[in-house]
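Then we have chain A:
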Amino acid sequence: MATDALLRIDGLDLHYGSSHVLHGVNLQIGDRPLGILGRNGMGKTSLCRTIMGLHPNSAGRILFEGSDISGLPPERRAQAGLGYVPQGRRIFRSLSVEEHLRIVARKGGNWSIDRVYETFPRLKERRRNLGDRLSGGEQQMLAIGRALLLNPRLLVLDEPTEGLAPAIVSDVVDLIGKITTEGIAVLLIEQNLHAALAAVDDVAIMVGGEVVETMTADALDNDQAMQKRHLGLEPGQAGKGE
Partner candidate 1 sequence: MRPAGYLLFLALLPLVLNDFWLTLVATRALILGIIALSLTFLATYLGVVSFAQATLAGVAGYTIAYFGPNTVGVGFELPFLVSIPLALILSTITGGAIGLIARQSRGIYAIMITLAIGVAFFYFTRQNYALFNGWTGFSGIRAPEIAGVSLRDPAALYLLSLGTAALAMVLVAGFVRSPMGLSVQAVRDAPGRLLALGIPVTTPIVTAFAFSGFLAGSGGILNIWYQERISSFSVGLGPIIDILIVSVIGGLRHPSGAFVGAVVFVLLDTFAVDLIDRERFNTLIGAVLLLIVIVAPNGLQQLAKDGFGRLRQSNSNATE
Partner candidate 2 sequence: MITGMGGHMTLFLIVTLNGLTLAALYFLAASGFSLIFGLMRTVNMAHGALLLLGGYVGYSVVDTTGSWALGVLSGGLAAAFAGAIVQAGVLGWMQGDELRQTLASIAISIIMADLMLWYWGGLTYQVELPEALSGGQRLPVLGVGYANIRLALMVFALVTGLALWFLIQRTRLGAVIRAGVDDQDMLRALGFPINRIFILVFALGGLLAGMAGVIAASALSIAPGTDLQFLLSSLVVVIVGGMGSVGGAALGALLVGLAEQYGLAYAPTYGAVFTFAIMVVVLAVRPQGLLGRAEK
């Protein structure tokens, strides 16, 4: 797996203004979906943005399908097969649901607008609504649908369950499972430990801009001391997301 990882991050550094946000991050993502966990302000979102090219990294490499993409602008990374579902969803407020999908859709991929509507029937009902008229859950579906229409090889999801009702959280978890079975690799950033453990196979824990632990989801699930140390969760608290 080490050599044929889809996304491989080597010694990634990020400076933002005068602060040093990421310190030599190393990660590999292959077929197994990977979750990144950590408390607020540990650099998770910055890592996503750096992978997408929205922040220029100051050192290190980002290899995607074997070639270094760290010099490419965001649009080239998206074209290369990186799909991005950002934190806060970032729906275009003056575009309708249909327009969101229409500007991204390409002919001949696995995902079409019709298929997005099949997957999220709610979006079809609201196809004429503008982005800022949607509920949080609808916006999340749209953000994911929009990213899937790029037919990405890897989907980067940054806190997709943030601010959603529990029932919708489990929908999102199910969806991530479905995406994985289609052969799309997943990088999931989460605060919600329970949702993350349900959705991914492997986890990495970030503290202070560094990846301090990498393990399987099951191992973390059973290691409450680890949960408490890095995620600030008391034993048993993890289940509260439900």
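Basis for inclusion: all candidates are chains of the complex that A comes from, given by their letters.
Worth pointing out:
The working rule: contacts are C-beta pairs under 8 Å (C-beta built on N, C-alpha and C of every residue); 3 or more make two chains touch, one makes a residue touch a chain; residues count from 1.
From a predicted model like this one, the values you see are computed outputs, not experimental measurements.
Applying the touch definition to chain A and the options 1 or 2 in this complex singles out candidate 2.
Within the complex, the chain A residues that touch candidate 2 are 52-54, 73-75, 77-79, 84, 86, 90, 92-95, 99-100, 102-104, 131, 146-147, 150.
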